[in-house]
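What follows is a set of notes on a single structure, which appears directly below.
With one protein chain withheld, the remaining protein chains of the complex are depicted in position.
Labels A and B are assigned to the chains in the order they are written; within every chain, residues are numbered from 1.
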Amino acid sequence: MSDQAIIDAYSDRPWEAPGRHEPVVRLRGIVKRFGGIEAVSGVDLDIYRGEIFCLLGGSGCGKTTLLRMLAGLELPDAGSIEIDGQDVTALPPYERPVNMMFQSYALFPHMSVAANVAFGLKRDGIRGAELESRVAQALAQLELIDFANRRPHQLSGGQRQRVALARAIVKRPKLLLLDEPLGALDKRLRENAQYQLMKLADDTGITMIVVTHDQEEAMVLSTRSAVMDKGQVRQIGTPSELYERPGSRFVAAFLGNITLFDGSVAAIRDGIAELSVDGLDAPLFAAAGSVLAGSRGALAVRPEKVRIGREGEAPESQVNRLGGIVEGLAYLGDITSYRVRTDHGALVEVTRANSENAAKRDLDWDDRVEVWFSPENALLLGAD
Amino acid sequence: MAEASTSRPVTDAAGKSFWFSGKGLVAGIPYLWLFVFFLVPFAIVFRISLSEPLIAQPPYSPLFGADGSYQGSFFNYQLLFEDALFRAAYLNSLWVAGISTLVTLLIGYPMAYVIARARPLVRNLLLMAVMLPFWSSFLLRVYALKTIMADTGLVNGLLLNFGLIDAPIRMLQTDFALYVGISYTYLPFMILPLYATLERLDWSLVEAAEDLGCRSWKAFLLVTLPLSVPGIIAGAMLVFIPATGEFVIPNMLGASDTLMIGRMLWDTFFSERDWTLASSLAVVLLLLLVLPIMLFQIAESRREERV
Partner (left out) sequence: MSRRRGKVALLGLVVAGFAFLYLPLVVLVLFSFNASKLVSVWGGWSTKWYLELFRNEQILNAAWLSLKIATINATGATLLGTMAGLVLARFGRFGGRALFTGLIAAPLVMPDVIIGISLLLTFVSMEQFIGWPYGRGIDTILIAHITFSTAYVAVVVQSRASGLDRSIEEAALDLGARPITAFLLVTLPMLAPALASGWLLAFTLSLDDLVIASFVSGPGSSTLPMVIFSKVRLGVTPEINALATLLIGIVALAAGTATWIQIRRSGRA
């Protein structure tokens, strides 16, 4: 292997040089219909070795159907699925080098933890000492040694989740599919489980595809995510790409909070667009994306990028400034979130770190305020 | 449609290919069995009801003569409609089954309700207690009722001993005995579907109704009762339909002249050896029961959907 190949193999961002890397999973034109309704309509995806790739979207967006097609539990109506260079489109689940962790965990209720974990290995004809050592290794990896002889109904939710995970990785699949793997856990357990999952991915090097509806989970876990809607992939990117540079209103609104101002683009100068906002006299300015002058668009700005102060506190240099009244506020410990009704009737969300608030006098309900943000911190999105 | 493409869903089969797959074989065996031994027999009963009785083996006339001419007739049905006795028997069967169903519902509903609301352990014990009599012989339990209700039976014996009555009260060989017998033997069939429905009921709905100002009996009438209708229908049909054609209970508990159609059919078949008239009696009974059977099936499939 050449030095370059080794460097490539360990590259953190293989998707940035697709020509030099072979994806582990290659989906092309996947379509799935249920009774004439398209659940998945034309999905292409390349997923690379060692990735934790999230399929992110609301219920009914097609993410679980896509996962089940990867597992072989559903067959696509059109398109092809390649795993590690092998076309598996028509292979049944039991012939695919893929394992899945089910949302309900789907543990065999009549078998002990150890028997659950051993089930898949036995199907491959593994017996005796090798079977025992591999089961023991998987149990150790997920801190389940003490529970080996228990039945699933004698375990807590977190333990069951780990058994499901152990069962799915013990066969060392080329691809691990996880359907809402942490959905049934409470918040505290979930955070631990997230890090455990990332550590497992790191230790084993197994490529993972995770279905989740929880954008925070996707942000924490994923190397990259695909945001899905109505059976289609809307955008693929790293967490920060998706958050900082959403390509559409849908993606912008799906990940985190955002305030949108609709209007038409009056002019673009030096990469900054001037937007005549509907119902507002003064224009607002934002970094121009791919939007053309004269077209409709929306200015998008994240709450933490907006500043808030009493009237007149905004620096004179700020071009994007709006007067309004505090219509709601919520103290969230680390931050305080404000909802400001502007004079032209729009609702703007602002968050401010509380370490900052301590210095200033607290703003209260119905206070007259001013909000402002710099054009570089706002993004112009297309009209869709 | 979608099936025309390369689709081969693992989880749901559809379209023509079903009957030629492994699944078709699994479905086909019980299907064929029930088709041959449950559905076809109705056609045969109907065919024989068109014949006339003969002293021969088998004891009915062929449907086609030696010259191939059609010889079937509605002779037996004519007999059924012209004879007031048969009409009365059908009406009385429906009446007795109806009253007994009502009695069974009134006894069974509170029991199902209490079982459904009991703690899981108590619930299982009570369910077992409901099923237990069912597991022991039906015939022997009817026989026990007979010994209890007879003129020289337990109840009359006790009452006479304590001097509460001078002469035995006639219970056996009355319609009263039929109501008791049917409600007794069919009670588990009423309780179980009722229980199944009530057990799945979301009791917070009742709490919500009470929270919104309903007294508990009103919450029962407005929430619990309407939601248990599928269970009531299923239970009522499980009692009503077989009770209409019941033979053992009228034979053992009823009077010798009790007009119940199941018994008449039995006597026509075994005593008078008129297979053709018995067949037409069965066909008319089946026609009378088609509507309740459909009702039962709708209630069953609705309960299934709610699972």
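Everything that follows uses one rule, which is that a residue touches a chain if its C-beta (ideal position, glycine included) is under 8 Å from a C-beta of that chain, and two chains touch if they have at least 3 such contacts.
Predicted model only: the values in this text are computed from it and were never measured.
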{"item": "Residue among B:V26, B:L54 or B:L91 that touches the chain left out of view", "value": "B:V26"}
{"item": "Contact with the hidden chain (one of A:V43, A:M69 or A:M100)", "value": "A:M100"}
{"item": "Contact with the hidden chain (one of A:G42, A:G120 or A:P283)", "value": "A:G120"}
{"item": "For chain A, the residues touching the chain missing from this view", "value": "71-73, 92-94, 98-100, 102-104, 106-110, 119-120, 123-124, 153-154, 167, 171"}
{"item": "Hidden partner chain, residues of chain B it touches", "value": "10-14, 16, 18-19, 23, 26-27, 29-31, 33-35, 37-42, 44-45, 48, 58, 107-108, 110-111, 113-114, 120-121, 124-125, 128-141, 143-148, 150, 152-154, 156-157, 160, 184, 187, 216-217, 237-238, 241-242, 244-248, 252, 262, 265-266, 269-270, 275, 278-279, 282, 285-286, 289, 292-293, 296-297, 300-301, 304, 307"}
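Everything that follows uses one rule, which is that only the chains that are shown with their structure count from here on.
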{"item": "Centre-of-Cα separation between chain B and chain A, whole angstrom", "value": "57"}
